[in-house]
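A short worksheet on the structure shown next.
One protein chain omitted, others in place.
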Amino acid sequence: MQEILFFVLAAVAVLSALGMLLNKNPVYSVLLLIVTLFSIAGLYVLLNASFIAAVHLIVYAGAIMVLFLFVIMLLDIRADVEHINLKRLSRILALLATFIFLGETFLIIWMSLKGKAAFVGLGEGILGDVPSVGELLFTKYLLPFEIASVLLLVAIVGAIILAKRKLRPEPPAA
Amino acid sequence: MLLHFAAPFIFVIVAAAFIALNLLISRLLQPRVPSAGKNTTYECGEIPIGSSWVQFNIRFYVITLIFVIFDVEIVFLVPWAVVFKDLGWFAFVEVVIFVFILLVGLAYAWRKGDLEWDKPETGKFARDAAPQLFEEVGTERQQTVQEVTL
Partner (left out) sequence: MQALAEAAGKFVFFIGLIVLNIAAILTWVERKQSAVMQDRIGANRATIFGIRMLGMFHMLADMLKLFTKEFFIPMGARRFVYLLAPMISLLFALVGFAAIPFGDTLILGGREIPLQIANVNIGILYIFAVLGMAVYGVVLGAWASNNNYALLGGLRASAQMLSYEVAIGVSLVGVIMVYQTVDLMEIARAQGQLLWGWLPQWGILLQPLGFLIFMTAGIAETKRIPFDAPEGESEIVGYFIEYSGMGFGMYFLTDFLETILIASLTVTFFLGGFQVPYLYADGFHFPWGQAILLPNIAVAALQFLSFLIKLIVLLFIMMAIRWTLPRFRYDQIMHLGWKILLPASLINILITAVVLTIIG
């Protein structure tokens, strides 16, 4: 049962991610990305990490994807956009990222073939539910937690400054 | 554990089936008589001018960004709230620091005016905007205008 669910969810995730990349209409891309996020949340549930699944939906599907939609609406990217002209630097960076990702995937497959676990699974009896995450977060992972708040502060300040510099000086709309 | 989530999953399917059934029934019952006039964009009988897209205020975007950040904050607060009684003062101090740093962010956005939205420019009464107009009309009229423009 669990295996069937895993393969269905994984297939949906991969297919919708591919659809997101290949679709020319940005709004459809966002919708497909949301489908991907939902199936990944399903995978988290299969891993007993219900807290992460919920957070994944709340933050990514519920907040960041809305932001994406807003950007698309703000810029009014039409369905018939011409293919985006990548600059040379971006192409090199994209290639680099692809190779890193492929390398990591290869490493994981290679290590698991050799019988070594490439990643640490959840131990028996450890659940990724809210209380266990809370206890770990406020004891063992205290510093990352506090640093996260500083990161969020930087994000707010950055957002406001960017919005001001790029778009404010234009003539105000009536 | 998995069984917990089987129920909402089944629920989603049943709900989707319910919606599809509604649409199907309505599809069978409704007439389909398209006409050019009916299909035009609704603008109170006027023919729409220009594109449906409007240049909207950048504030909407900034608000969404601030929302994303506070959303993440809530996500961090929830596990704390569950275990907070067991962890006591120590966890309390941690969270106060966490919330305080985010409040600095909110205060920054507030100070920079990103939480301000356009207000009507006249004062509390329309009279303050154009006093000479109000002197010309009688007191009764003045009161009516005042009520209407409020």
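Couple of notes before you dig in:
For reference, chains read A and B in written order, and residue numbers begin at 1 within each chain.
Following the convention adopted for this analysis, a contact is a pair of C-beta atoms (placed from the backbone, for glycine too) under 8 Å apart; a residue touches a chain by one contact, two chains touch by 3 or more.
Values in this document were obtained by computation on a predicted structure and should not be read as measured data.
Looking at the complete complex, one finds that the omitted chain is in touch with A, B.
Considering the whole complex, the residue from A:Met20, A:Ala61, A:Leu137 or A:Leu153 that touches the absent chain is A:Ala61. Touching residues on subunit A toward the chain that is not drawn are 27-28, 31, 34, 50-51, 53-55, 57-58, 61-63, 66, 69-70, 73, 79, 129-130.
One chain is missing from the display, and on subunit B it is touched by residues 1, 3-8, 10-12, 14-16, 18-19, 22-23, 25-27, 29-34, 38-43, 48, 52-54, 56, 59-60, 63-64, 66-67, 70-71, 74-75, 77-78, 81-85, 88-89, 92, 95-96, 99, 103, 106, 110, 115-120.
We adopt the following convention: only the chains that are shown with their structure count from here on.
Rounded to a whole number, the gap between the C-alpha centres of subunit A and subunit B is 25 angstrom. By the touch criterion given at the top, residues 1-2, 45-46, 48, 50-51, 55, 58-59, 62-64, 66-67, 70-71, 73-74, 76, 127, 130-131, 133-135, 137-139, 142, 145-146, 148-150, 152-153, 155-157, 159-160, 163-164, 167-168, 173 of subunit A touch subunit B in their complex. For subunit B in complex with subunit A, the touching residues are 1-2, 4-5, 51, 53, 55-58, 60-62, 64-69, 71-76, 78-84, 86-87, 90-91, 94, 97-98, 101-102, 104-106, 108-109, 112, 114.
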